[in-house]
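The structure follows.
Partial view: only certain chains, each at its native spot in the assembly.
Just so it is clear, A and B label the chains in written order, and each chain counts residues from 1 on its own.
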């Protein structure tokens, strides 16, 4: 009845956050959800996109990408193909929207936080790991700006953001799917939520099938419990030193 | 208390389906949700994408696009920009996934149904109108193939698919948002479901805010009621002649 990796249905994979993985960005975190490893960086850049100029407001943008060597079979490099694929676009937009839900953009002035989530190794749930790790990198970048007196409001983060995948595999609702479960799931849902249990984004997808509303409810229960655990882990990780050299 | 267009909170806009709008595709439907007009075409093409060759299975793919003149302010043409935008990619993928949920791809043999949803006029809810209209075009394309004896299974559609948007506007849950409501909604959700009430896709998004689980439930209630009405309208539309000249 147990899963291939021995976990219970509603159990997360081992999760780690390595802060200060890179020295240049204001925040840099290597997040691992089991075999999924995503390098999340939050860089502060001057100015905002053209459509936002003169508003006095800052911006947060995100880009997600996957190293060619991150997947079971080597995947083609999007720079070489000359275009960003639909899946990449979709995930980049999701990460940006999710993080903007917790950040007061007025506090930044007309500056942008650019979040880069580069998947070093993919084993399912890369987008949810990316969001969960990117929140920690964002918190580090906010601390970096606060120390330099560059924030109008010193506490611009109104809540924590974390995300997890959940799905129906062989008729059972399971949390935090690795690749081998994800590939055969009947339903796949990604949930982004806050540390106080409110929702930011719910995306539940059935490819070639449909699912009942009670299944939706069971998936949400599992995901929200997982997210509560993840936000505790974020707090624990952020309680230590940043790992950034002075 | 009422909405700008006089509707009640859980009321759909006037919906029409004009079948046979174009003569060349196997199915062609102009769908209107109030001021939103989307031309949905289902074309049958020989062969399948490379990764599917030799499987004996067919495929269904979808492309969504917007005429430059469809929006309040003229928008730039993606062909001229030389790249398809992230939003376009995201919606195209959603339409394809949604329709594949009702179609038995074995029945097609190694052939592809290409669904094109071109927005002629945009007034909110273009993606949900597109899915709802595209189902009707798909049903016409299936009938076209059936008449020609080109289906292994004469009934490859297992259910109907329809979609609607729902959101929280000024603190009230409202169904089928026009542009002016959509632009100021606190939460925006798109629901794709079947005529038997099962879910295909749920995408609930809060930009710069979060929402409670009870709000999610209220939005789902409203959306599923709206979809029940839409699937009835689809049946009524499909009961008449196809509008296609012989």
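In the analysis below, a residue touches a chain if its C-beta (ideal position, glycine included) is under 8 Å from a C-beta of that chain, and two chains touch if they have at least 3 such contacts.
Here the structure is a predicted model, which is why all the values come from computation and not from measurement.
Here 2 of the identical protein chains are placed; the entire complex in the file holds 6 of them.
Convention: only the chains that are shown with their structure count from here on.
The distance from the centre of subunit A to the centre of subunit B, with each centre set as the mean of the Cα atoms, comes to 29 Å. Only residues 83-87, 89-90, 92-93, 97, 100-101, 105, 159, 193-194, 197-213, 216, 220, 224 of subunit A touch subunit B when the two sit together in their complex.
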